[in-house]
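Missing here is one protein chain; the remaining ones are kept as they sit in the complex.
Right, chain A next:
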Amino acid sequence: MSRIGGRELPEEVELALRKARILEWAVLAYTACTITVVALVMGNSQAMQTAWVEDILSTIPQIAFLIALFVIRRPPSAKHPYGYHRAMGVGHLVAGVALLAVGANLCFEAVSGLVKQEHPPIGTMQLFGVTIWQGWAMVAVMALIVIGPLIYGRMKMKLAKQLNNKLLYADADMAQADWTTNAGSIIGVLGIGMGIWWLDGAAALFISVGILWDGVKNTRASVLDLMDMRATTYDQSEPDPVHERVDALLRRRRWVHDAASRIRDQGQALHVDAYVVPKRRGAKVADVDRAISDIVALDWRVQDVSITVVAELDLPEQQEEERERRGGER
């Protein structure tokens, strides 16, 4: 249980992973409740229907995370020598594409409703023997369930940063923005109530653009990692600091003249490709072996390390530096 791929995990990471798993299950249960309640009151408001679909969609990244977490624990095998780490990226991509497709469809429906000038009807409902306007029930439900995502969104964000998990980060990011969906649908329903029919369609459009944008962000982020972009921080804004630590660790060795590395993020695990130029005495096998185990010890995410001993560094990084240097001289 306390492994990812073949590697044992530090206690605090294992704890964070267990927390993330419990949290995702709890949020799934909570979302099942909100989906049911919203379905009971949503009626003919397009904004409410869009918000309801978003609720359903929000479960996809969570389910993807839970499945991927199960899959990446498997150790590498002869058939899968790199392990199953990419499952996290694949789950992320599936979630992103689902958001993208449904978001686009909802956008189209919102726009076509506005163009056709559909006036959404909302009548009354009987609640415990009292007849009330159904719109009030919608507003009450949406105002009530706005609180949940604000709380669990923060909890997820904390875990995502700790685990450097991009799927969990995207999920948390969506949860934290969820209140705009609730506020939007409340505005839409109140708009219908005041006889401003287009406010509902406008709110639906606003919500579906949000879904579409989430889809674009998630698809982009997952594709970048699946395309072996260099390892980055959880929000892909900066290179992961592990790059510098690996390079520094190698360059400090007495037998090393110069070193550089390529690191890719396989989802929850890192794959390090290091290149080392030895000093004139050459490199001993024992030296290289020790360097590998030291890099693995550097960070719990490092799963696979290969060190190549070369006469000259020729990574894209060095090539770019070389080009800049030549450009500067001219």
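Going forward, a contact is a pair of C-beta atoms (placed from the backbone, for glycine too) under 8 Å apart; a residue touches a chain by one contact, two chains touch by 3 or more; residues count from 1.
FYI, contacts and distances are computed from a predicted model.
**Student:** Leaving aside the chains on screen, match the unshown one to its UniProt name from "Ion-translocating oxidoreductase complex subunit B", "Solute-binding protein family 3/N-terminal domain-containing protein", "Carbon-monoxide dehydrogenase medium subunit" or "Anti-sigma regulatory factor".
**Tutor:** "Solute-binding protein family 3/N-terminal domain-containing protein"
**Student:** Decide which residue listed in A:Leu168, A:Ile192, A:Val276 or A:Ile295 touches the omitted chain of the complex.
**Tutor:** Reading the full complex, the residue touching the unseen chain is A:Ile192.
**Student:** Where the complex has a chain not shown, which of A:His80, A:His119 or A:Arg290 is the residue touching it?
**Tutor:** Considering the complete complex, A:His119 is the one touching the chain left out.
**Student:** At which residues does chain A meet the chain that is not included here?
**Tutor:** Residues 44, 118-126, 131, 133, 135, 177, 180, 183-184, 186-187, 190-197, 199, 206, 210, 217 of chain A touch the chain that is not shown.
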